[in-house]
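A protein chain is absent from this complex, but the other protein chains hold their places.
Naming follows writing order (A and B), and every chain is counted from residue 1.
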Amino acid sequence: MTEMGHRMGEDGRGRGHRMDDLFVLVVAPEPLAATIAEETARGLIGIADVACAADVVEAAALVTAHPERVVPLVLITAFAESPESTDARIALLDAQAVLSRASVLLLTDRALHDDLSLSVDRDRLHAVMTSPWSPGILAWHARAQTVRWLSSHRPADPRTRALVAADGRPVTQPESDLLRLLELDTHEVTTQLLAGIERVLGPRPRLLLPAGTRLIHEGIDVDAVLVVLRGRVALDHASAAGDLRLHHDSTGSVVGLLSLAQQQRAFFTARATTEVEVVHLSFEQLDRALAVEASLGAAMAAVSIRALAKRLRRADQLQVEKTQLNHALERERRQLSEALHQLEQARLDLVEQARYATLGEMAAGIAHELNNPVAAMLRATTYVGEDLERVLASHPQGRLASEIFAAERDRAPRSTREERAARRRLEAALGDVGLAQRLFDAGIEDPDRARTLAADPPSLDLVEAVAGIGSAVRNLELASRRMCELVTSLRAYARPKGEPVAGIDLHAGLEDTLRLMAHRLRDVEIERNYGDLPRIRCHPGELEQLWTNLLVNACDALGEGADGRGRIALITDAPDAAHVRVQIRDNGRGIDPQVLPRVFEPRFTTKQGAVRYGLGLGLAIARRIVDAHGGKIELNSRPGCTRVTVTLPVAGPPDEEDIET
Amino acid sequence: MSTPTTRARVSLPRPTPVQRLGLLLGSIAFLVPLLVEIPGLAPAGHRMLAIFLLAILLWVTEAIPLYATAMLVILLQVLMLSDQALFGGVGPLTSAASYFAALANPVIILFLGGFLIADGAHKFGLDRNLAAVMLRPFAGNARTSVLGLMAITALLSMFVSNTATAATMFAVVIPILAALPAGPARTGVALAIPVAANVGGIGTPVGSPPNAIALGALEASGQGVSFIGWMLLAVPLMLVVLLFAWWFLTRRYIAADTPLTLQLSADFDRSPAAILFYLIAGATVLLWLTEPFHGISSSTVGFLPVVALLATQVMGADDIRRLQWPVLWLVAGGIALGAGIGNSGLDAWLVGLVAWDALPLTLLLFLLVGVSLGLSTVISNSATANLLVPLALSLAIGLPIDPTAVGVMVALACALAMALPISTPPNAVAYATGEVQTREMVVSGIVIGGFGALLLALVMPTVWGALGLL
Partner (left out) sequence: MKLALLILEDERPVREALRRDLASFARHVRIEEAEDVPTALEVIEEIDTAGDRLALVMVDHRLPGTSGVDFLIGLADDDRTAAARKVLVTGQADQEDTIRAINEAGLDRYVAKPWQADALCDMVRDQLTAFVVAAGVDPLPHLAVLDAERALSIVRERGDL
């Protein structure tokens, strides 16, 4: 079968000039088949032979046996006693490739068929005839179908050429005037029409009109038609969107027919687009011509049908185009809206980044400005201490004073509870609350020593003074150290972006962030579980922003409805040699499971006018930072435990891709 | 103040051991005369003695507040010694009303007027402005400034309570003290005010409660003293003691070159209310001073400003509420006690206890002044007067001396007691400033009080006699 199909395909395309044997296949029971074959053969003399098969199975066997045969037409009978449905039988025929290309002519003796829907639907029914038939009709039909088949399947076949005119129309002419006229080309019909009219009305003058002349005016009653002999006319319709050109190629040769037919005002403006030669026919003239010369009616109808068919076809085409256009528009609209949405998100991201950038610049500026004074302060406190020691060295009680000063400066912090207890002991020992307080403030807790000093007011004054300086120096130093640390953290936070920096200690960054966030984390217990991490290559500032966002997120989760004391655990480890992993775990209320899949989507929430992180932009930015580092961020949550895991490559961000901020 | 105002918590003070002792001893002392028959003492006298002993112990130990003791005295007298007594059988008794009347004794009325004027003076800033004006002539060196300060304090104290005077003057002086170099100068100034306030208090009947108590007791025994009469008796002593005190304090504490400037700006209130007040107050003082000419008693005069100030609405209900009612009631209690002692015949029995005639008069007076001084050094002046004035007046019955002199001497002696911070409220204020050590107060109190007491016991009777005042 495939071999045959192949060959036939070759025949069809490559060697069109070769004369294949054409066989018309008759599928009918004997003796009817012979009758049919005989009559059919008469119609097909010189074109094709006729072969008979009693039923579809035999037909299939026949074509299989003669693969070289080409079958343009199958005549198949469908009589009432047939056990199978006609559709099924035709389908069986179609199983043969050769037959599936053939036209099908059905001979039936039934008045009604309800078993042809499939064949009609598949375009496998080309003609239906009633049996018995008028003599000659079958031959004529068979021939017509075969010729049609040839002209569409084998245009290059010599037999086809013989049967079909150059313009593709069958050489044999239709018998009816209308169909015959419809076969003619437009110009010809027009000429015939005009000739007929002139026969009645006498010669009509030709009007020669230049391009741009309006032949019919939109909205004005039409009482004449114009027969266009030469040149082109466009039909325009005025609309809110300007003049629409509805027809140009599809105008047809008689202008004004449609309006005339409906006795309406013109729907179009007809305008000559080239120089045109027209014949003007008023309604009355046309009427008279048609009345006198009956054959004009067919010409008129043919002209009209052709023109209207063209216009209808164009209208249908326009409808199809319009639908396609609408689809395209809808698609573009969706794309636009999506693009707009993405743009808005990008803008929000940018706003947030700009805020960070501004903050970062400011922080860097402040850090820079604070650095020197803080450094000076820190040094100065040391100098004060050293110089005081020297001054005291020359004092008669210098030894005592130095000792008190140093003790007070280096005094370790104690809880107020312990301090109070110690003070109470001193009060009990001395029996004088005021004095005990003074001595205690001066760092004296030993009762014996306290008594000695109490008895020696000048020494007590000295001790109080140096103790005061001692604690002042200690507090100064503490304060300036804290400021130093803050400044350092700020500088790291605000480190300008650029190339990734290698050799960064992740823990230091975490600690910096914790320090900067100390004010928010005061009520939170921070649990550190730091593993041994290799130093990594990264953008330290970006990572600090990452930790900040994650911690803020954790804090917010703790803030509302955490049971008992909020706890945040920081766990770090290195899952393999090339990666480090940071887990931030909180015991907050967890994230709503419905929201969970979307936590990393940028969303913008505001509360009391301020940008809130929460599940807003914070995590989106976090993910962007992680992505830019070539890392991974995951979030798991259930009430009481939310865990964010960040995995970063030790090697840092991929080289070609810098963080785009 | 806070919105969620909780009800103010009333916490009862824990009684000190002394107070407990006072309550215990007072109860015992109260019961003894009621259970033990004392020969020579009338049955009513037994009851009065019980009340008196209880009063002594309660006032001395301050087991309950002084004014509460005073009210207790009146109540016990009504319950035990009046026609409404729970148990009769002690002979004819005076009406309960006569004891209650102590609360509206003319002397109380006099004080009421004095208090209202004093409060008005403060309300309209008159005290301060007068001080400012009167200090000006004394500007110069530190010592004359202190003299001025003492003079003004004393003058104010003659009409205003000693405490209020001291409070007013200290409010003015504390900032000045702070500007002085630490040391004796501060102590000197801080001592000058209470000394002057205490001493100034003796100047008029309304100057301090002991005066009123003495006056009430004297009036009860028909020996009334007029406002100006009291002043004539007391002011000379006051002036001498003040001068002595100034001399002593400046010599002891204030170097002549101390940079002390006491200059206050006077800013008299010129509102119609204030002017009305000035007029009423001025008229009252004038009427007090001119009693011999018009004969209207000082109590009656004292009631004038009460009516006038309230009627003109210069002062109102709030001002009445702010009056020092506890002081008035304390005085009333003293007056009632004195009356009870006289009525019950306890006075006669007390006099009969000792053969006073055998002792020289001077020694007696000296003892009297000494006991008053000593007792009021440790307890309230008013309480001392409440206890001692009736005793002294009883004593005077059998002595060749005018009872007026004895009553006045006790009252004045009470005012001279100022050796301890607890002796008088002005002393307490001075001590509270932290500028005065107890030691200094004791020294100056003993010297100045001792000087005054000697003068009072040894010289004044002669002076009064010589001037024909008695």
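Criterion: a residue touches a chain if its C-beta (ideal position, glycine included) is under 8 Å from a C-beta of that chain, and two chains touch if they have at least 3 such contacts.
In this text, all values refer to a predicted model and were calculated from it rather than measured experimentally.
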{"item": "Sole contact to the chain not displayed, among B:P106, B:P209, B:G340 or B:P390", "value": "B:P209"}
{"item": "Options A:N371, A:Q437 or A:S459, residue touching the unrepresented chain", "value": "A:Q437"}
{"item": "Contact residue for the chain not shown (choose from B:F30, B:F52, B:Y67 or B:W288)", "value": "B:Y67"}
{"item": "Chain not shown: contacting residue from B:G148, B:P425 or B:G445", "value": "B:P425"}
{"item": "Touching residues (missing chain, whole complex) on subunit B", "value": "1-6, 8-9, 14, 66-67, 115, 122, 161-164, 166-168, 170-171, 174-175, 201, 208-209, 322, 324, 326-327, 330, 380-382, 424-425, 428-429, 431-434"}
{"item": "Touch list for subunit A against the chain that is not drawn", "value": "413, 415-417, 419-420, 433-434, 437-438, 441, 468, 471, 474-475, 478-479, 519, 522-523"}
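To be clear about the criterion, only the chains that are shown with their structure count from here on.
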{"item": "Subunit A-subunit B separation of Cα centroids, rounded to whole Å", "value": "103"}
